[in-house]
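Left out: one protein chain. Kept in place: all the others.
Labels run A and B following the written order; every chain starts at residue 1.
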Amino acid sequence: MASPIADLTYRNYDGPLEPPVNRWWAIAKMSMRLSTKKRGFWVWSTFSCFWYGILLIIFYVNDTLAAANPMGQQVSLLKGLVWKDQFLNAFSESQLFLFILALLTGAGSIANDNRAKALLVYLSKPCTKLDYVIGKWLGIFIPITLVTTVPAVVFYLYCLMSYRSYGFWSQDPWLFVQLMGMVLIPGTLYASITLAISSLFEQGRLAGAVFAGVYFISYFVTLLMELVHTQMTMGGNEVPPIVNNLFYASIDGLQIGMLKIILHTNGSPKFPIQLGQMSTRMQVPEPSTFLFIPLFLVICAGSVLLAWSQIRAVEVVR
Amino acid sequence: MRFLKPGETNRRNAKYSHQSVSVAIIQNLVVRYGNFTALSGLTCEIPEGCTGLLGPNGAGKTTLIKTILGFVKPTSGSATVLGFDIQTAGASIRQKVGLMPEQDCHIPGTTAVQFVAYAGELAGMPGDQAVRRAHEVLDYCGLGEARYRNVETYSTGMKQRIKLAQALVHGPKLLLLDEPTNGLDPAGRIEMLELVRSVSHGKGLSVLVSSHLLPDIERVCDRVIVVMQGQLRAQGTIRDLKKIEGRPVDVELRENSPRFVQAMMDKGAVVQPPKRSTYRIQMPGLPEEIAKIAMQAAKESGAQIRGYIVAERSLEDAFLEAISAK
Partner (left out) sequence: MVVASQVSRWYGQVIGVNDVTCEIGPGITALLGMNGAGKTTLIRLITGQLRPTTGVLTVFGLQPFANPEVYRRMGYCPEIDNFYEHYSGRDFVRYLARLDGMSAAKAASRTDEVIDMVGMTERAGRRIAGYSKGMRQRIKLAQAMLHDPDLILLDEPLNGLDPVGRREFMDLLHGLAENGKGILVSSHILFEVEQMTRSLLLLHRGRLLATGDLGVIRSLIDKHPHQIRIDTDEPRRAAELLASVPNIVSMKFDRSGEALELEVREPAAFYDALSAAILERGLLVRGLSSPDNNLESVFKYLVEA
């Protein structure tokens, strides 16, 4: 029988311990816990799906008006809509917010650890460098992917239930599979790039500033190319391929390009209003699959490798 | 205890330590960084209990700790820690070993509780156990309400405590402390040493403390290992290291008294020149007998004895001798 007075001095922990392998999940969990604690994360996540909301309202109003009109079905805006392009457009509208989310969750992930010398904590526990990189990567990838997945799936299910008569299913029976591929793109890219940039710095803010710089400067290229493309198309000229390819040469553009490849579309105008041939031609066409899929993979893998090489287990003694 | 010449292996010591269980056995360990040899054939055993790891800067102490944890791969030689081979079972070792590093380190953006619980989870504790244990360990480490505050706002003393807490959370069998009292003020230093002492005695936890502050080592450790130039120089209990040949005694008087010295010399003692008012006296006999003689001498010479102890050298002197032995 134990003594009625408990001994509260130090005692050893003899409870359960999981085997010391695959500790990356704990790291990913902690990263996510820290980023979801920020209020900004929820705010920007909510904003990121605003285009789906606008589309739903337009569709709903249109559908309701059409039902009231005997000829409605024929003239409805929903008729002749390219459904998969709506996902593309909603994604393209959410890009700025996804960038902010990546900034919130990713930019400081390794940089702050460098400042706090957190690696000493990680590596003195049964974690390997691989666990650390995988954990940190997932810690950025999972939240961003969830933010892209949830609204896409909800929108898909809603359309599937309501708009089959407008060809939602028949147009693209494999759309759901394509969507599942599409939602992985931003998470993968952002997790890799922010990890690489973050690993180069000792301060989260600095890493964030550099990441934002890279983002906006490259985005400027895309904007410029879009302008050139529009002007040339309006002028009735043939657009040189270099312009089309450079359009995708930014963090945003690369994702759009990958999405166009996955959805196999050139895209269509933002507002689902038929503007005829011209407006379809205004879209920058789908990039080359054989160029951009390897490019995307190389960028992601290269970034992760850069991060890997930057993470030093322990500084070598003097 | 005896001093070892560089390159000499210590069979006798290896045999001696069969009596107590060793938490780490290191044999002929060589670690090189490029051209620089940090450990050159280190052979030693870390016994159970609290052991001090001593050595001048660049002697290889930090490298030894890193090697034990599997951070650096040895060039040759072998070592087992808690029965695991460092070459193959690094992860298992790190699950059973806690490290309190010298540098300040924490997980950014967390409170102390989150940080320590997270450290536990990293070591393989289930999440719910980790939180419970984190609170328990923070209690031992004397971190009160501050545990709900962000770690980045902590003072040096609190950072040291939390570093100890994260090293203890998963219930390690071996605790490695690298300069645990760095940057602490006197009160903080005493508290930290008491803490280390209390966890390292009778709790099934062995501790290896590396420090430049030898009195700190003396306070918490029973044994020491002296490393220099990547090799073992001396090892043994602190008490043995401090012993002086011939067992002289130190007599402290209220004030210097040449008459007392004369009286003692008349009684056949050898008296060394005083340090402040303390005389080192060598003469045959038990300490009790010498005490009586000294008292007599003091009475005759009108001096007053304020202190009387069997002389030992400071650990510092012992250490300096060990590292200068060639």
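Just so it is clear, a contact is a pair of C-beta atoms (placed from the backbone, for glycine too) under 8 Å apart; a residue touches a chain by one contact, two chains touch by 3 or more.
Computed from a predicted structure; not experimentally measured.
**Student:** Which listed residue (B:127, B:202, B:215 or B:258) would be found touching the missing chain in the intact complex?
**Tutor:** Missing-chain contact among the listed residues: B:215.
**Student:** Which one touches the absent chain: B:29, B:117, B:184 or B:199?
**Tutor:** The one listed residue touching the chain not shown is B:184.
**Student:** Spell out, residue by residue, where the missing chain touches subunit B.
**Tutor:** 54-58, 155-157, 182-190, 212-215, 254, 287-288, 291-292, 295-296, 298-299, 304-310, 316, 319-320, 323
Please note the rule applied: only the chains that are shown with their structure count from here on.
**Student:** Round to the nearest whole Å and give the separation of the Cα centres of subunit A and subunit B.
**Tutor:** 52
**Student:** Report the residues of subunit A in contact with subunit B in the complex, numbered from low to high.
**Tutor:** 8-21, 23, 26-27, 29-30, 34, 108, 112-113, 115-128, 204, 313-314, 316-318
**Student:** Please give the residue numbers of subunit B that touch subunit A in the complex, ascending.
**Tutor:** Per the stated touch rule, the residues are 33, 38, 58, 62-63, 66, 69, 71-72, 90-92, 94-95, 97-99, 101, 103-110, 118-119, 121-126, 129, 133, 139-140, 152, 166-171, 173, 198-199, 203-205.
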